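Removed from the display is one protein chain of the complex; every other protein chain stays in position.
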Amino acid sequence: MSKKKLDISILVVIILMGIYYISTAVKANEGTPEGELGSGFFPIILGVALISFCLVSILKWLKKTDEILHFDGMKKILLTISIIIVYFLAWEYIGYFYILTFILLFVLFTVFRWPLAIKKSRMITVNLLVSLALMAFIYVLFNNLMYIDF
Amino acid sequence: MKKNIIFVLAALMLIIAGCSSGKSTDEDKETAGSTSDYPKKPLELIVPFSPGGSTDVFARAVAKELPAYLPNKQQVAVINKPGAGTTLGLTDVANSKPDGYTIGFTTSSGLDIQPAYGKTSYKPEDFEPIIKTYELNSAIVVKKDSPLNTYEDWLAYVKENPGKFTYGTSGGTGSGGHIAMEDLSKELGVETKHVPFEGVADVMNAILSGQIEGGQMRPDTDVGGDLKPLLFTTDSKGVTDFYKDTPNTTELGLSARSEYYSGFIAPEGTPEEIVTILHDAIKEVMELPQIKELMEKQNLVVSYGNPEEFATTIKSAVERNTVIMKDLGLIK
Partner (left out) sequence: MDISVLIACGVAIFVGLFVGMLMGALPGLGLMLAISLLLPLSYNMDALSSILMLLAVYQGAEYGGSISAILLGIPGTAMAAATQLDGQPYAQKKSPGKALAFSLTASTIGGLFGGLVLIFLSKPLAAFALKLGEPEYFMLGVIGLLAVAALGSSDAMKASISIILGLMAATVGIDMFTGLPRFTGDILELSDGMNIIALVVALFAFTEIFKMISGNLNKKREILAKDLKVKLTFKELRGVTKSIGIGATIGSIVGIIPGLGANASSWFAYMAAKKTAKNPETFGKGNPDGIVAPEAANNATVGGALLPLLTLGIPGSASIAIIAGAFIIHGIQPGPQVLNNNPELINAIFIGFMFTTIGMYIMGKFMTGMFAKVLVLRESFLVPAILVFSLIGVYTSQNAHFDLWLALGLGVVAYILRKLDFSVAYFILAFVLCPIIETSLRRMVILSQGEIGFYLNRPIFMVLAIISVLILIQSLRNTIIANKNKKAMKENTAI
């Protein structure tokens, strides 16, 4: 991916965020008592500084040459993120933290270790055992020692 | 390879099936059970503060003793859910199942001040009060070596120097301390300047370093500290009679008065029998010598109230605060 394109688009997004931030800050500043700095005073300074820094950063690309940015292993990262999202949703709406976390560990171990050149049934047994051991540790630590309720 | 995937999937299905069946039996029990054999499983006590504060310490002490006085000797787990000035934790209590297995312990501001701002998803009526436990005292305090020694000194000073008396509160603008002080200033026709802080420690530091002249908080000269009271805005003056010569607003015939109380609450709709069971058990725990000692050490003034009395306390506090807050322009 072109670093220049990605960088400029991110900076533009940040500038837009900055504009929204300033507009919220201006509203927050209404009705400030005399002799005090309002809710929006400091944020407005920040917003203006942010936008100017971003503009300078964009302008700097005029002089710099573009680079290629490598995003390796994006598939694996996106897959992990999706697994985490499913895990979060299940945890929030179904519960059963310990069982879910056990499944999460097992699934991630299996996904990450899949390319290994070992027998799959052996790998899965190892993954199951490691997840179980780790969960036992987590269970004892948080449930029995800390009384944390998930 | 395919075989293995199937194996994995099968294993997962089994596990999932295992949990879902576990869940249904749990629910079956809950719906089928009547209140007569309550409680059948451990209780959760939501404390809307971080661990270690005085509210949490008290809640944990009660939670530790409570099982012995509950039917079936069920355990009580304390869950700290701090944030948004206790309203995050209280939202959880309000939204939990009214089955007596989730209750909360809270201070007054989340019940009688925060909902008035209209930012909370619950109303004060969304709770069943179980028992009122204690009150806190609060006063206009100044540094020990301040030239102001009595309420009269202070009144003369603020009348002569309008806007010069700066006072800090630990909860910031719109907190109980701020409302109490502005209400008093209004009644007396004087002008004082509020400086908001976050936490008692910061206000204390600012008073001791002379940055602000006073505060609206608990005095501590009774335990060897440096903050002396000039006028209590609460009826209570503390666990001992150390401050019996310092007036409170009620004694002076002023109508400005604040109340900071704590108590146990359950979500609205919790059966009356369950509330009674909890009330009776907590009441017995409150009588224990170790709890009494803890309260004395922490300067928590015992102030018992049964469910009806507690409900009345909350209701009148809500009414009083709403009027004051409207007067002060904090709400419309």
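Chains: A and B, in written order; residue numbering restarts at 1 for each.
By our rule, a contact is a pair of C-beta atoms (placed from the backbone, for glycine too) under 8 Å apart; a residue touches a chain by one contact, two chains touch by 3 or more.
Quick caveat, the model's predicted, so the values are computed rather than measured.
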Contacting the left-out chain in the complete assembly, out of B:Glu125, B:Glu152, B:Asp202 or B:Glu287: B:Asp202
Option from B:Gly224, B:Gly253 or B:Pro289 whose C-beta touches the chain left out: B:Gly224
Chain A residues that touch the omitted chain in the full complex: 3, 6-7, 10, 14, 21, 24-25, 28, 35-37, 39-43, 46-47, 49-50, 53-54, 56-57, 60, 69, 71-74, 76-77, 80-81, 84-85, 88, 91-92, 101, 104-105, 108-109, 112-113, 115-116, 130, 134, 138, 142, 145-148, 150
Those residues of chain B which, in the complete complex, touch the missing chain: 50-54, 57, 60-61, 64, 79-85, 87-88, 91, 117, 119-121, 166, 171-175, 193, 195-199, 201-202, 204-206, 208-212, 220, 223-226, 293-294, 297-298, 330
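Quick note on the criterion: only the chains that are shown with their structure count from here on.
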Rounded Å distance, chain A centre to chain B centre (Cα mean): 35
